[in-house]
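Data block below; observations after.
Note that one protein chain is taken out, while the other chains of the complex remain in position.
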Amino acid sequence: MGENGTFWLPEGASTLSPEFDSLFYFVVIVSTLIFLGVVGGMLYFSFVYRRRNEAEMPEPVHDNKLIEMASVVIPTVLSLIVFTWGFKMYVKMYVAPPDSYQVHVRAQQWSWEFDYPNGTKSIGELHVPEGRPVRLIMNSKDVIHSFFVPAFRVKMDVLPNRYTSVWFNATKTGEFDIFCAEYCGTAHSKMLGKVVVQSESDFTNWLASSQKGSQTPVEHGQTLFTQMTCNACHTIDGSPLVGPSFKGLFGHEVKLADGSTITADENYIRESILQPGAKVVNGYSPIMPATYSTMASEDVDALIAYIKTLK
Amino acid sequence: MATSTTTAQVDSNHPTHLQHHFVSSEQQFDASKMGMWLFLITELLLFSGMFVAYTVFRVWHPEVFDHSADLLDWRLGGLNTLVLLASSFTVALGIHYIQIGNKKATVVNLIITIVCAAIFMTIKYHEYTGKFEHGIFPGGHFHPHEAFAQYNVPYAAQFFSVYFVMTGIHGFHVLVGMGLLTWLTIRTARGDFSPEYYTPIELTGLYWHLVDIIWVFLFPLLYLI
Amino acid sequence: MSHDTPHEHHVTPIKTLALVLAALMSLTVLTVAASRVHMGFLNVPIAVGIAMVKASLVVTFFMALKWDNKVNALVLMIGVIFVVVFLSFTLFDTAFRGDLDNVDSKTIGEEQRAADLLLGKTPGEEHAAAATAAEPAALDGAALTQKYLCTSCHIFDAPTAMVGPSLFDVGSRLSPEKIRESILDPDAVVAEGFPGGLMKPTLDGMGFYSKVSDAEMDALVNYLASLKGN
Partner (left out) sequence: MWSLGKRKTSFMNEMASSAAVTEANPAASVNYLNYDKSIKSWLLTVDHKRIALMYLVTVALAFLAGGILALLVRIELLTPGKTIMDVQTYNQVFSLHGIIMVFAFIIPSIPAILGNFVMPIQIGAKDVAFPRINLLSYYVYVVGIIIVLLAMLFGRVDTGWTFYTPYSESIGTPILFVTTGVFVAGFASILTGLNFIVTIHKMRAPGMTWNRLPLFVWAIYATSIVQVLATPVIGITMVLLFLERVLSIGIFDPALGGDPVLFQHFFWFYSHPAVYIMILPAFGVMSELMATFSRRAVMGYKFVALSSVAIAFLGFLVWGHHMFVSGQSATSSIIFSLITYLIGIPTGIKVINWVGTMYKGSVWIQTPMLYALSFLFLFSIGGFTGIMLGVLGVDIHLHDTYFVVAHFHYVMMGGTVIAALGGIHYWWPKMTGKMYNETLGRIACGLIFVGFNMTFFTQFILGSQGMPRRYYDYLPRFEHLHQLSTVGSWVLALGLFLVAGYLLFSLKRGKNAPANPWKAVTLEWTNTTPIPHPHNFTSAPVVTRGPYDFHLAPEVFGYTGDGAVADAVPTNDAPATQA
């Protein structure tokens, strides 16, 4: 199954996963053995004692006290072992080490938003340092969600009007899936995210780089795209609206109203944002408001960076 | 419960109220009564939901609940308690009299019971309207007028939600009870019942006592503490 | 078997009933009296205790459980037990909420109020505050013009035209009905000097017509109607 995972479990990437896996497999194996015993006995009996003739009349067998006792004691002992083990882990999984790095998580239909101590924000992508305990303090803007990272073996419901928290200590760098595990309406299955585990240094760099605008340029551009309401007139899926779509715009030929064509590069896009009337795309009317001419240049860059990604 | 016979043939030596699938009136009476008791505990668990909600929010905000209770008039609540207790008594009397075959007395007592119930509901009606006038509504609609500004604190809304829902559902049960009692009064007057057969009165009596008991708890929880 | 018992029902004597009634009445007075005296947390157990005594009186004598078939008593007992189970097991959670510190025992609203109090501000009402949080600005037309991106083509606070005409005085130009109509069917009347056939596809494009609720629509219209210029 999962890339480096086992048959039952996906690849583990937190300090909790090895312990979890051992308990999980302990229960699986014990259960399987008992299960085989039961089913084996069942099949054996149904063959050996199959009815041979209509009239055969088995003598009543007296209940075997020993088996009765065994069948009470053994499972009781086993389940008590498993219970204690499971309980220990439960506490461990929910009590974060005091020195944890704290990130605030805000869930809403249907996205995850992460606030880092230094004011950095990120949407849909949680960046964490490798080998440092991270504590997520979560709440929801609307309905109940549930924060679930299979690779870390952690899950916690995210409630409206109440903070809940969960912690983990990532042991592998890389990207791991975040799911919303509590049904939260239409786009529940789209409420996904990624945990990006980075080496301590990469992580600090990322924090620094995304300090301004508190996001990576692309993310910032994406935010602007809705903030500045570009999406009212421009789609990112190729369908024309009031204005041309941004999909596959960058680096392609654009036919202008005056018949000439031009390659859509940074300059063209910057110009079109700042002076909408300058080069109007063929088939569209020159109605884009001039309100964007005042945009800060780094915002324009961010927007361009974002448009670049819209292949 | 069951009173008339069903399609099955009835042996001549059987009283008309005995259903064909029972062996004796006694078995039928026992069955009906046990059925009623089971129904009563379902009622109990129905209300338990509200009591749980009450307790949970009281444990979370004792001071608010304490405070909000002042808005309810314990005099009216207390009076209602006495009225209901009295009605329970008269129902019990009604059963006593039918057991000894005094139908007239039974009818009288049932009527008194109905009157008590009516008084109870009237008082309740006044309490409700009194609250509504001052903008005291359950939950989200809870916006007490200036006069009661000091009661307008967080979670007071929960208290009044619980109050209105609990007393509302209870009031509904009282109304149902009144209906049943009226029906019984008519049947008793018609002479359907006798010391041998008075199951419906017995069962309705049990129901009525339960309604009384619920109130016995609602009164202190909502009005006093 | 149940029907082996002789056909004899216990008749509760009137005297007993009367005595029980008297007891109940006096207990009612007692519980009221007790609640008037302030005994701190004691008030609750006392009130509940008295209520239980009253209830058991009713059950034992009025409901004649004392003389009734034992199984009925059992039924009642089980019922009561499970009410207690429901109550106590729910309290195991609600009373200990947050014991592992992975859940806050207080709601965010409560925490904010506490913070406000510290800062000497008058705490806002939780449900009022929360209610608005629940339906984001459902009644705030201005916010809706943001939400539905009206602001990208119209200006609301100055007589400046953009893609569409300025709406800062629309309230004085159009009746609420007209406003509603021109939102729902923009091309019915197109303000002169402005391109037609734009607003409809734009709004459609962003799914305005499917998203907007009646309440929001009303709010929007009221807001616009309220814009009388200046």
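To keep things simple, chains are lettered A, B and C as they appear, and every chain counts its residues starting from 1.
Rule of thumb we're sticking to: contacts are C-beta pairs under 8 Å (C-beta built on N, C-alpha and C of every residue); 3 or more make two chains touch, one makes a residue touch a chain.
Just so it is clear, the model here is predicted, and its values are computed rather than measured.
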{"item": "Which displayed chains the hidden chain touches across the whole complex", "value": "A, B, C"}
{"item": "Touching residue (missing chain; options A:Pro150, A:Gly243 or A:Pro276)", "value": "A:Pro150"}
{"item": "Full-complex contact with the absent chain, from A:Leu159, A:Val196, A:Leu241 or A:Ala264", "value": "A:Leu159"}
{"item": "Interface with the undisplayed chain - residues on chain C", "value": "1-4, 71, 78-79, 82, 85-86, 89-90, 92-100, 102-103, 107, 109, 126-127, 130-131, 133-134"}
{"item": "Those residues of chain B which, in the complete complex, touch the missing chain", "value": "1-2, 6-9, 11, 13-14, 18-24, 27, 30-32, 34-35, 38-39, 41-50, 52-53, 56-57, 137-141, 154-155, 157-158, 161-162, 164-165, 169"}
{"item": "Interface residues of chain A (partner: the chain not displayed)", "value": "1-3, 5, 7-10, 20, 23-24, 27-28, 31-32, 34-35, 38-39, 41-42, 45-46, 49-52, 54-61, 63-64, 67-68, 71-72, 75-76, 79-80, 82-83, 85-94, 142-144, 146, 148, 150-151, 153-157, 159-162, 164, 177, 179-190"}
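We adopt the following convention: only the chains that are shown with their structure count from here on.
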{"item": "Remotest chain, chain C as reference, centres from CA atoms", "value": "A"}
{"item": "Centre-most chain, if every chain is reduced to its averaged C-alpha atoms", "value": "C"}
{"item": "Among all chain pairs, the one with the most C-beta contacts", "value": "B-C"}
{"item": "Where chain A and chain C are represented by their mean Cα positions, the distance between them in whole Å", "value": "32"}
{"item": "Euclidean distance of C-alpha centroids - chain A vs chain B, Å", "value": "53"}
{"item": "Length of the line joining the C-alpha centres of chain B and chain C, rounded to whole Å", "value": "27"}
{"item": "Of all residues in chain C, the ones touching two or more other chains", "value": "109"}
{"item": "Contacting residues of chain C [partner chain B, same complex]", "value": "2-3, 5-7, 9, 11-14, 17-18, 20-21, 24-25, 28, 31-32, 35, 43-44, 47-48, 50-51, 54-55, 58-59, 61-63, 68-69, 71-72, 75-76, 78-80, 82-83, 86-87, 90-91, 94-95, 109-110, 113, 125-127, 131"}
{"item": "In the complex with chain C, residue positions of chain B that touch it", "value": "23-27, 29-31, 33-34, 37-38, 40-41, 44-45, 48-49, 51-52, 55-56, 59-60, 74, 78, 81-82, 85-86, 88-89, 91-93, 95-96, 99-100, 139-140, 142, 152, 154-155, 157, 205-206, 209, 212-213, 216-217, 219-221, 224-225"}
{"item": "Chain A contact footprint on chain C (complex, rising order)", "value": "100-104, 106-109, 130, 133-134, 149, 151-153, 162-163, 195, 198, 201-202, 205-206"}
